[in-house]
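Missing here: one protein chain of the complex. Every other protein chain is in place.
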């Protein structure tokens, strides 16, 4: 079943809008694509117990995470009629207002791209061995919790 | 109810990846955003009766379309907890592989942005007075039909 | 009485122009039947009609100066 190569997912620091633009531009040669669906996770300046988050620092258990990204990728190709799929996640410090997750699915018709994108985001947040440390403006921190 | 200004939706020609990147970059100051959902419609090189589509030319009944875009925008703000929403649609000729529709929703948590994005794309395709003329490589044409 | 008519997309192509005027059409049913006589090809297109930028359902009385648009199925996106 495993027909797709493992791809590079992790990016040091924030994912830039230019990187996203380039990624989109690369798809203009694939003229069987009719619809792209993109999800971007952006670091929020949450207030927690009176402290304001200024950044999140991401760490991972890399081998476990990369295996899981690959598994999610394979499952999405199996489940949805996709032409293309890309997943990028930040490691290290991502300041508020910047991007930490970029999921990009492309298909002939819109529904497949949209459903696949939602499916991947859901699984990435739940199943991938990545941890976010929320760093406050006074340099204290707390551990990010994903709502289930 | 109508609390938001009418916004410019139509763009002459294709929507460029750089325009999309700029649009994303503008949101880094809104640090209450945690999730962006983006839909991009890309012109496909479909084969119809042995002819290959090389571009789509879009025309509109502008006043009717702009009223409808505004109505969809208001309805989406009403229905979903959004921080931001942008809709852009091309007019004129968009070559294969280039973008003709850009829907961009932002919210605190992912589900609202994703649901709103799907909702808007659905309504735009069904309800907005825009017509696509599919131009073939031999310069003949046919009229695009949206699947319902 | 004069009605201003706008034609879009495939209907503009069939009629050969994007706007024209008609007189003596008292309602949208009369307009449709007149267009069907003038342009038989229009019978195969399930178009809608707007009057003064409101899409109408059923029959609608027309008045002097009304802007009536002939709208083939939308195909944006």
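Lettered A, B and C in written order, each chain numbered from 1.
Methods note: a contact is a pair of C-beta atoms (placed from the backbone, for glycine too) under 8 Å apart; a residue touches a chain by one contact, two chains touch by 3 or more.
If you're wondering where the values come from, they're calculated on a predicted model, not measured in any experiment.
Q: One chain isn't displayed here. Which of the visible ones does it touch?
A: Taken over the complete structure, the missing chain's partners among displayed chains are A.
Q: Just name the one of A:11, A:55 or A:124 that touches the chain not displayed here.
A: That would be A:124, which touches the missing chain.
Q: Just to verify: which one of A:20, A:101 or A:135 makes contact with the chain not shown?
A: A:101
Q: Just the residue numbers, please: which parts of chain A touch the chain that's not shown?
A: Its contact residues with the unshown chain are 41, 58-61, 63-64, 67, 89, 100-101, 121, 124-133, 143-146.
In this text, only the chains that are shown with their structure count from here on.
Q: Could you grab the centroid distance between chain A and chain B? Build each centroid from C-alpha atoms only and quote it in angstrom.
A: So the centre of chain A lies 23 Å away from the centre of chain B.
Q: CA centre of chain A versus CA centre of chain C: separation in Å?
A: About 49 Å, centre to centre.
Q: Taking each chain's centre as its mean C-alpha position, how far apart are chain B and chain C in Å?
A: Chain centres of chain B and chain C, defined by C-alpha means, are spaced 27 Å apart.
Q: Residues touching two or more other chains, restricted to chain B: which are they?
A: 41, 121
Q: Among the residues of chain C, which are close enough to touch at least two other chains?
A: Touching at least two other chains: none.
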